[in-house]
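Heads up, one of the protein chains got dropped from this complex, but the rest are sitting where they should.
Moving on to chain A:
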């Protein structure tokens, strides 16, 4: 086995940064500034860029004529010396304070840098107006007893949008409230082609454990997982320019009391109706053969199909990684104990000490693996899970378009039939029936026109939605993957620290 050769000498710029890093500095801030003279200093984005391109970004965010731009009012308020935007928006779900904090060290700086650049270059107007919700889960809010107990989630919203009566407010919500919100939004918007973000899935097992009062690690993890998922769901919903204006959403965020969403229960009447509808839809999907005139749709559908397959595969692999990483952590801890025991029984003093040191190093490493597993999960795995569900929603929207087309086609067929009936009646000479037939024709002509309009509308909406979705997807993935890679870097940093501390101990064995 050939020993690896030394890596080729790095460019000087990068080399210096490594040395800096060894003293505990954050690499990215220093490197970005030294690396390329063309890239702007993150802290001070040239304000001139924005003013000259003010038409550009404004057009980007101005949505279609049908939808008034929510943030249009904001563009006038932009001043060239915009206040330093609070980095809260970019941090997304991470700063939530919960009783169970995932021990992930995510450096917010890269994301802030990224988002600052992204936003400052394109959407400076949004800086001034923002909406941001965090969710905290409280154990002691478990109200009721036994199986009637439920977990209450505190939703805190900070916003400067004029839609809301205050700038900052909190409400208590149950899991079923979130599901209820989603179901309302889906029924309102999916059939016109909006991609409504899917809510997190129910889990009877998980909740039962919590209800039973098991104060152990797995139920704590479950609550944290759910809290985090709900937060992401809410953020995605409010980031949708149309959905955030919806009265149901506003009510959800603001109102202290909310009518209980009973229809979200699986075995309720509404639940069963939903299942029946789903089955009917599935059958319809198979029977509708659409004449696709628009190549864009065909192409997009195929792309989403492929994306779905790959993301599912990736998700499965990442979940497997999380599992093995947790296993590695446990096994390393167990080995550490064993090594400590071995060190104790070793009668050569220096070797004994070295073995004890090894045990300590391995113990620290096991903690490291544990944290890395958390990062694997919360950053990577959950993102993939979310997107697998989102793509299902996207596919649903395409299916809605098919349904709309089918309705339009059916109306045309009906119209044809009515016309034929009228023609027949013309010869049969029945004046009253003839009038009825003529009325029906008018009715169906209107329906055909409506059908066509609906179809065109949904097609337009879908195009816009898909474009927004893709942009969001790109951003989400880039941000998360970069954060994830950072967590990997951090792990390696720590490993280096630990082994460097151990090496002299090992060498000291005489």
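We take it that a residue touches a chain if its C-beta (ideal position, glycine included) is under 8 Å from a C-beta of that chain, and two chains touch if they have at least 3 such contacts; residues count from 1.
Here is the rule we go by: contacts and distances are computed from a predicted model.
Engineer: Which of the following names does UniProt give to the chain that is not shown: "Presenilin", "Sorting nexin", "Pescadillo homolog" or "GOLD domain-containing protein"?
Structural biologist: So the chain that does not appear here would be "Sorting nexin", according to UniProt.
Engineer: I'm checking contacts with the chain that's been left out. Which of A:314, A:393 or A:434 qualifies?
Structural biologist: Spelled out, the listed residue whose C-beta touches the missing chain is A:314.
Engineer: Pick from A:177, A:382 or A:486: which residue touches the chain that isn't shown?
Structural biologist: Within the whole complex, the residue contacting the unshown chain is A:486.
Engineer: Given that one chain is not shown, which residue among A:154, A:370, A:433 or A:473 touches it?
Structural biologist: With A:154, A:370, A:433 or A:473 as choices, the missing chain is touched by A:473.
Engineer: Considering the whole complex, which of A:325, A:401 or A:418 touches the chain not shown?
Structural biologist: Of these options, the touching residue for the absent chain is A:325.
Engineer: For chain A, which positions touch the chain that isn't shown here?
Structural biologist: Against the missing chain, chain A presents residues 1-2, 4, 7, 10, 14, 17-18, 27-28, 31-32, 35-36, 39, 49, 53, 56-57, 110, 113-114, 117-118, 121-122, 303, 306-307, 310-311, 313-314, 317-318, 320-321, 324-325, 327-328, 331-332, 334-335, 337-339, 341-342, 344-348, 350-351, 354-355, 358, 470, 473-474, 477-478, 481-482, 485-486, 488-489, 492-493, 495-496, 499-500, 502-503, 506-507, 509.
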